[in-house]
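The complex appears here minus one protein chain, its other protein chains still in place.
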Amino acid sequence: MKVVECKNLTKQYGRVKAVNDLTFTLAENKITGLVGRNGAGKTTLLKMIAGYLHHNSGNIQVFSENPFNNLKVSANTIFIDNSMSFSPALTLGQLLETAGEFYVNWDKNLANRLFKYFSLNPDQSHVNLSKGNKSTFNMIIGLAAHCPLTIFDEPTSGMDAGTRKDFYRALLKDYIAHPRTIILSSHLLEEIEDILEDILLIKNGEKLLHISVAELKEYAIGITGKTDRINQWLSNRERIFTHEIGNDDSYVVIKNECSSSELEEAREIGMRISQVSTEDICMHLTSKSKGGIDHVFSRG
Amino acid sequence: MWYVGGDVRLILNSDSMKPIYVQIAEWLETEILIQAIQCDEKIYSQYQLAEMFNINPATAAKGINILAEENVLYKKRGLGMFVATDARHIILNKRKNTKLRAMVNELAKEAVQLQVNEEELVEMIRGMHQKLKGDQK
Amino acid sequence: MTALFFVLPILVIIVLVVGISTYASKSSEKRHSSPQKKKWIVGGYVTVIVVATVLSYTFFPAKKIDSTIMHREEVKKQEDAEIAIINSGMAGKLLEVERVFTDKKTWTFSYNKRDLLIPNNDMQEYSPNVFVISKPVDDNSVEVTHYMSKMIVGGIDFTEEKGSPEILINEETLKIYAPEPVEVTFNKFTEGFAFNQFSESKDMYSLNNLSTHGSEFLLIKVPKSVKVSGAFNYVK
Partner (left out) sequence: MSLVEVNSWDIVKKQYRYKLKSYLGVFSSLIIIQVLAIFFSLNGTGMSGGSSGTFSYKVNYYSGDLILVFMMLWGFITAIIITTKAYRYDDTSFVTNRLTSHFSNILFLISASLFAGLTVFLSSHLFRLITNIMNVDSIMVNEHTPLQIAKGIIGAGLYIFLFTSIGYLVGMLIQKNKLFSFFLPIVLVGAMYLDGMNNDVLIFHSISLYFLSETLLSLLIIKIMSVSLLFYGFAIILSARMEVRA
């Protein structure tokens, strides 16, 4: 069953297209990472999936229904971000109870144990929490709700390193125990890539890649060597990223489509082949220009 | 980088050139080689591996599948994956042919660059080999 | 009610402005005071007003309004009857007083003189009519009775509160002293228009018409042989 299905989905704010002609489907019980730079349209997309925003054109279906203002989607989806707001009149303990009333699959035991583990105070009010603790509390709600579609939008902002690791570990363990569809958006791909199955990379509201993380790891290779030789060897290949080292050396990232004999040949003429981390692949793919920040300065 | 599960901590290295699922497959091979897992014994499930190494279960499944394709593992319907009787043999052959050969290739290249002659290189290998064997006793 | 019509529009405008400006400030940032404290405040306030209501009813019970004096016509009828009785008294005959007047106080003096003087009462603020009846026998006693009709202000019966004069007989003179001045302050209270809407008693200003200050007179009964002189009317 398809949990989320988007066809030519577009969302405009005035003239700006925050989400542009996006087509993809998310299958059941997968953890998908939504990756993109600031302003790529990640949050807008997630809010449309959660039913908070309506789209301008195209089609979006969650659990085969239009999510906007849909009670069934709302009951089966939880959207966790750092601007979640709760009534200041209720304590954290009462909020957990309330969440338990609303979400049928609520795992009270898990919620209470996580709450204790992160040493939150049940008598405190949500507004008075630090940014990190707010994120931690929201995350507990997101995990314990056990919603068939669980969305985390930048869930770890403000958390310290230890809490982040604990969170991802908790997410994975709970996912293994209760498989469900999870969408995780983050700037820090490196941190989450191991627990992801698929990755959806967007830039300016458009889809760049939607592949498994394993495929992404082998998506590109880096080549280092003398600039003129590289240029010659790469003559008609598309470059993802180019970086000049010194006067006549270059580091170029290309798509990993070369056969092993071609690579062997490259090695023979003195070029070094290296793997490119997923983080770097995403960074290069989403960068504003092929040369990265250096281009700004080289022209100055 | 790895923060989980005691002994396995240093075995997986996410910075390595190798994809995680290949590392998982190699780790399982090593477990079989050192007979931590016996022949015809059930191997870890993808979920156990996912938890042990903090990775997505799909990635872990991919590692298991590599071994299944190489006939190191076989599937019992409804029960899971089991270690094949000749698993060790398959693994040893593969390692000799691929891993060891590649390492020897690197070694020879480095020796040539450093102008180490053949006898010297063989002597170094022999010495190290004897030392390790001795340690094992 | 009419006062409400003048105040309401002004209040609505004020509150619109205030409301909209508070809305603007409240919607962006949430309040930070502790919920526990607020609960105590709300609970405490409710307790205070409940206790106050109980005290209000027990210590200051409502003054009942007599249903017979609730209507303007009744008041008018009574005033007419009062005038009729007093006029007939002046004309020399006394009607049955009981229906309208009640005897508030009676004095009895033993008296064996032949003459009795009732001097002209020149007190500005107190000059009741005085009627004299000669008793059929000589029993050596003078009886003075103070009659009063109902006194109603704003629908409330104050007959009880109004005092009687002092009567003294000295030698051959009967003196009337004004009663102690009485001053009553009272609050008219209603819970508000929503509460009067469903009951008979409309609003508190409409009861203002229901006022009658009543009248009073002194009836003096003297023995047959006593000759009375002064400011009074003989009645038979």
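Observations on the model:
Should a chain be cited, it is by its letter among A, B and C, assigned in written order, with residues numbered from 1 in that chain.
Quick note on the criterion: contacts are C-beta pairs under 8 Å (C-beta built on N, C-alpha and C of every residue); 3 or more make two chains touch, one makes a residue touch a chain.
The shown structure was predicted, so the numbers you read here are calculated from the model rather than taken from an experiment.
In the entire assembly, the chain absent from the figure touches the shown chains A, C.
Shown as candidates are A:85, A:109, A:130 or A:261; the residue that touches the absent chain is A:85. The residue touching the chain not shown here, chosen from C:81, C:117, C:153 or C:228, is C:153. As for the chain not pictured, it touches chain A at residues 1, 3, 28-29, 47, 51-54, 63, 69-72, 74-76, 83-90, 94, 98-99, 101-105, 148, 179-181.
On the side of chain C, touch with the chain left out of the figure occurs at residues 1, 3-5, 7-9, 11-13, 15-20, 22-24, 26-28, 30-31, 35, 38-39, 41-42, 45-46, 48-50, 52-53, 55-57, 59-65, 125-126, 151, 153-156, 158, 161-163, 178-199, 201, 204-205, 207-208, 213.
By our rule, only the chains that are shown with their structure count from here on.
Our note on geometry: chain A versus chain C, Cα centroid distance of 85 Å, whole angstroms.
Across the assembly, chain C contributes no residue in contact with two or more other chains. Those residues of chain B in touch with two or more other chains do not exist in this structure.
Chain A makes touch with chain C in their complex at residues 85, 88-91, 125, 127-128.
Across the interface of their complex, chain A is touched by residues 3-4, 14-15, 17, 19-21, 47, 50-51, 53-59, 62 of chain B.
For chain C in complex with chain A, the touching residues are 30-32, 34-35, 38.
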